[in-house]
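Starting off with a structure, shown below.
In this view, the complex is presented without one of its protein chains, the others remaining in place.
Residue numbering begins at 1 within each chain, and the chains themselves are lettered A, B and C in the order written.
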């Protein structure tokens, strides 16, 4: 075991983690722990753009952006947070530009902007060009630019260090309201050696990204297994609004690889098997550029009603054939290549088969607008922060608008970085790291290693596959009490089977077999929380659609869900939504 | 695992200074096409015209070198080819000789060989005596006139 | 990649030949007899073949050298480098054929 001491430890080196690191490393001794090389993080897969009311190409205002965000989130958005997000958006984009990010440009040389779902002029009048972009690789450029800045600032990275546990100096659930609970550090496994490292820190920032791998069809990377959320849950912290998962309308059918909404922003049209532009029926004003939850539902509905395309009528078509090939090459080069490579479809001349794909976790570790992690509705854990997709500030509410997440990671990554460093400078020393702080993880790792050649009978991959299939079948775009009950039963059964899992690699170095087992553990816990939240929320709102309760019910459910792991299942609680300016209205586009 | 120390970017710096590799690269590109002309003509004259390889003997060489054009021609060819070859071999040694000691030795050998050959070759060309020796059948015809 | 290997190998071959070639030519400074002796041995079939190989090496190296220079200078050449590799081989074949015919004719025909 090796022990380290830092002022600030950041877990995750995606967009949120590195944006935080840029701030924190200027102010305090900072280490960034990441299970992947920073440039492998899934921020790099983001395509379409990053929203900010720069008004470079047409009239726009941060105020309209706030409204769109709140309405898009089906009024479950904390409005104070949304205001921060949209007001700081402009500087967030300009900062990235100054760091060197190669945005696409207008003829005058300014940052160009394009249309995106749910972003409108003057509270819903018409679609507005708000998304700053770099072809269809905006996330790639953000990730590269932030990494480059980290190189410049000599940020200290611990690459391929897999954080497995969070150490607090008290029990966050047992502690009385108002009582202080502080962070003491994290425990990590160094992939290349198999060695366990402990990091004692005054402040810790979680920026571990999403959990898309609880589903089978997903745009998320194999490595997005919700580790940060799982670790928080295990440490006794709540997760907020986990039942809200975004299904992106246009995943490559059968594969889930994302085709950015930018395809529709640039003029792409969704059609059913009859060639009909069906979104005209569902969202007459902004049609194909309606928010994702609505489009995804419309697509699934078309398929359900027998208007799906293809031999099994199980997908719809994204039509780009009316666009100039040169325009496609300039604005959408990557995603059209995905269609060619993976489906053998030529988007210049053929429509592309698409179907909703699990994309984004609106929920996550609850935080304040400074990124401080909440251990209940009011108390923060001292020194513990979270940002990015693993966190829930709640700026996305029940449904995130496209391009608001790249914004989120920059705005709240930065805020968390500053807040953590300042907190760390203000305290003399981190809470003592317990002698046996790594005992739990050591037992976990040793236990799994001992299953090699032992009596365990279950395979990680089989349990994971069963989990993903049941989630796709029962907790996807449409849900109801029966499907969720089924999912509850299966997840519980899989958790049981997981206790008998065996791995096959006895080596210490680069034991990815071991890691997949641990990741599966996190996936199972998160799935349990997602299903529990979805079952309890007897209404339809944003990304959560209950067929047995097809309308929004503000009377009973205009609140956040707070889920705690108790050791005997999930305990659900509620948290009020912060409403400042916009009272909930019906959501029509 | 810690990040590397970077030298502070000094903006703007002077233009680049150590240009050895650059000039080596440029030289290869200038000498190459020149050599192409020189060598191909040389080969053509020696091997394709007249009796080809069979015509080559002392007298043939002496006949050619009676003209200053061919003297200069062969001299330029010799120097360029040796420098081009020297430089090419130097690159190879850099690529394959990993140990510093070995590399030094090979570079030295290469340098010596190159200098020796250029000096020797030049001497031969410029101090060539077409009527060397005693056997009149071996020297070119004009030696008889001189005699 | 393979053209790079070819270029390297031919370059080295030519270099070593050049060393020897200068040395033998230097014999003209020693005596006509010595020179003619050595050159005489170049006229045997074995050397005839080696000589052909040498010319082949020079031509290949030379044309490929031109290709490399072209690729460094023009985007068109860079994008068509594979076709240029073919061009090098074709040019090489076109020039080698008459040379071989004539040279080997001299060597073996003893004309």
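Heads up, the rule we're going with is that a residue touches a chain if its C-beta (ideal position, glycine included) is under 8 Å from a C-beta of that chain, and two chains touch if they have at least 3 such contacts.
We take it that contacts and distances are computed from a predicted model.
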UniProt protein name of the chain not shown, from "Sodium-dependent bicarbonate transport family permease", "Transcriptional regulator", "Molybdopterin synthase sulfur carrier subunit" or "succinate dehydrogenase": "succinate dehydrogenase"
Where the missing chain makes contact, among the chains that are shown: A, B, C
Residue, one of A:221, A:418, A:466 or A:492, that touches the chain absent here: A:221
Per the touch definition above, residue among A:123, A:327, A:509 or A:581 touching the missing chain: A:509
Sole contact to the chain not displayed, among C:71, C:87 or C:100: C:71
Residue numbers in subunit A that touch the chain omitted from display: 36-37, 39-42, 44-45, 93-94, 97-100, 102-111, 134-135, 137, 140-141, 144, 148-149, 151-152, 192, 217, 221-223, 251-255, 257, 300, 303-304, 308, 310-312, 314-315, 334, 338, 341-344, 353, 355-356, 459-461, 472-474, 476-480, 482-483, 503-513
Contact footprint on subunit C, counting only the chain that is left out: 1, 3-5, 7, 68, 71-72, 75, 78-79, 81
Residue ranges of subunit B at the interface with the undisplayed chain: 4, 6, 9-19, 21-22, 24-26, 94-96, 98
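Here is the rule we go by: only the chains that are shown with their structure count from here on.
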Centroid spacing, where centroids are CA-atom means, of subunit A and subunit B in whole angstrom: 66
Between subunit C and subunit B, distance of the C-alpha-averaged centres to the nearest whole Å: 15
Multi-partner residues of subunit A (at least 2 other chains): none
Contacts with two or more other chains, residues of subunit B listed in rising order: none
In the complex, subunit B residues that touch subunit C: 29, 32-33, 35-36, 39-40, 43, 47-48, 51-54, 56-59, 61-62, 78, 81-82, 85, 88-89, 92, 113, 117, 120-121, 123-124, 127-129, 132-133, 135, 138-139
Subunit C - residues contacting subunit B, complex: 8, 11-12, 14-15, 18-19, 22-23, 25-26, 28-29, 31-33, 35-36, 39-40, 42-43, 48, 51, 55, 58-59, 62, 65-66, 69, 72, 99, 102-103, 105-107, 110-111
